[in-house]
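What follows is part of the complex, with its chains left where they were.
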Amino acid sequence: MSSIIKGNKISVSVFGQSHSESIGAVIDGIPAGIEIDYDRINAFMARRAPGQSKFSTPRKEADKPEVLSGIVNSKTCGAPISIKIDNTNTRSQDYDNLKLLPRPSHSDYSAYVKFGGNNDIAGGGQFSGRLTAPLCYAGAVCSQILESKGITIKTHIFSIKDVKDEAFDLENLYDDELEFDPLFPVISRFKGERMKTVIQLAREAGDSVGGVVECAVLGMPAGIGEPMFDGIENVISKNIFGIPAIKGIEFGSGFSGTEKYGSENNDNFSVKDGKVVTVTNNHGGILGGITSGMPIVFRTAVKPTPSISIPQTSVNLKTMKEEELVIHGRHDPCIVPRAAAAIEAVTAITVLDLVL
Amino acid sequence: MSSIIKGNKISVSVFGQSHSESIGAVIDGIPAGIEIDYDRINAFMARRAPGQSKFSTPRKEADKPEVLSGIVNSKTCGAPISIKIDNTNTRSQDYDNLKLLPRPSHSDYSAYVKFGGNNDIAGGGQFSGRLTAPLCYAGAVCSQILESKGITIKTHIFSIKDVKDEAFDLENLYDDELEFDPLFPVISRFKGERMKTVIQLAREAGDSVGGVVECAVLGMPAGIGEPMFDGIENVISKNIFGIPAIKGIEFGSGFSGTEKYGSENNDNFSVKDGKVVTVTNNHGGILGGITSGMPIVFRTAVKPTPSISIPQTSVNLKTMKEEELVIHGRHDPCIVPRAAAAIEAVTAITVLDLVL
């Protein structure tokens, strides 16, 4: 069992392969009586959709989600919300040569072993990034409910390859002016342009780049979460690693915090507007697995897209001999901007489950 | 619900506070008929025990685990194994001034809010690193079973503050000569000495340091794990964040992999001894959530111990005024060496559940 985000209240069951009839999700546990704003859902999904700019794959997905159940007259009725998105514009022949020749750093080989060669290889099958589309639908629904509770999530591209955006700081986080370009969300436009150049150069070289996405959850009340194994870090990380290509996650000062002294990394307490706050937020809003009332801040590492045009070495699983592999087809030189939407979606699902 | 590692087969339910009558664990799902090697358990627990060297807290814990059930004549009988460790040598008065004055970057404040001030503050209560002792017991039992299946876990201190050990590489990983000092496991003794100096200086300054622990799981067969939300990264990260002070985790090349091109980060396939392998292991043994047969490699960020002697600023939760806080008592200037044992223990529990 694999394709389910299972919270205490909310679960999201994702289905589909890249080239199956449809992909979709069953979203269980959304409270009844919520008015669904389809424009917002479409806007959220557009952030993940490919083919919108030269910084992503030219493959254009129609991605028209259809509601199958759970919403009556634009309002949730308490029954699981199920949606499907039909797969169109698939070119399965692109993948024919991959059946026995696993692509490096894709799931082809591990899936081949697990499923005894029966896995659906076309378009990456169930491992395709396409599966994040229904996740974004679910996340968009959850975001809407969170905002009605005063909780918002802000997400930006923290880095592309070695080009770093400015980090969130405690001031700009709450800045309502901080509106990101939905298709390429960065704090510093200057850095954003440099990132785009890096992506463009990778594309031209038939190569790819990765990056880091930073996410902040604002408005979380203190005292949410559990000690030890059901803490905030535990559930966020478990769910975030469900997104393809994620290889790392850190909260607050994270790995860089390990290079500080305790006296530098500790966050002194203070009072602001009659509320206990911390002066810095190296703890990323989480202490002992429980929210402190400060923004939850975390960063996730998105590896460079494994699909590249440059020839690579694979092993033919039949002959057990090395072969050169050239991947044809349409590839995304950098999925970080689109992954940012998926990360925000999964965060919204996870956080809503925590506060319900 | 919080203190349970819940796998498909194995669950570990941890209980106790730092100063309660006892701490302990209930380990459910261990196969029947396993001969328990108590010497190995004691050796494992010694790696986590404090007071053994000048690099950790002088507080000496007796830490004698007593088996309450589940083992008959040194053999598991299929019933849950339960153990307890009595708390002795506790000095609760050390913590009296903390009740209303939360220590920076400890769980005091978030726990105060969550539990309405009823939480047990003494010694860190249920958030104490002491709770990792029963985890190490459980991990030692699981390690034993894993080794009988040809799976071993190697753990070393990857860095203390800004001093980095050598990283595992594909050659030294399988080197049987690679035997670590159990109390201070490093690959490079030279770097180890420098790390100890850094810790010693922090102690003298009343300060603390953190670091990174690297873990490798050898002998994992390919094809274990699930796509999406029950993948290897998902379950390891969920459980590892249950250890106090962990703020980040990365698999394979992790965050540094995001600074590479796809062509650099991708792991080409090759054949070795008739088996499919990868030439490099930037994927950390996991592709699409499923093992590739290569070693699982991950690093976790351990923050600097928040307990320091240097005066800090807190807020009195009654008066809501800032106050200077000086933490008395015995502190550990660096918990990384002991955390390494806990990380290995949780990894063993998690991996055993995956392969059973």
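By written order: A and B. Residues from 1 in each chain.
Rule of thumb we're sticking to: contacts are C-beta pairs under 8 Å (C-beta built on N, C-alpha and C of every residue); 3 or more make two chains touch, one makes a residue touch a chain.
No experiment lies behind these values; they were computed from the predicted model shown.
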| task | May I ask how many copies the whole complex comprises, since the file places only 2 of them? | result | 4
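The definition used in the following text is that only the chains that are shown with their structure count from here on.
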| Distance from subunit B to subunit A - Cα centre to Cα centre, in angstrom | 27
| request: Using the touch rule from the top, collect the residues of subunit A that touch subunit B in their complex. | output: 1-6, 14, 102, 104-111, 113-114, 126-127, 131, 159, 161-162, 202, 205, 207-212, 222-231, 233-235, 237-239, 241-242, 244, 246-255, 257-271, 274, 276, 278-279, 282-284, 286-293, 301-308, 310, 312-315, 317, 320-322
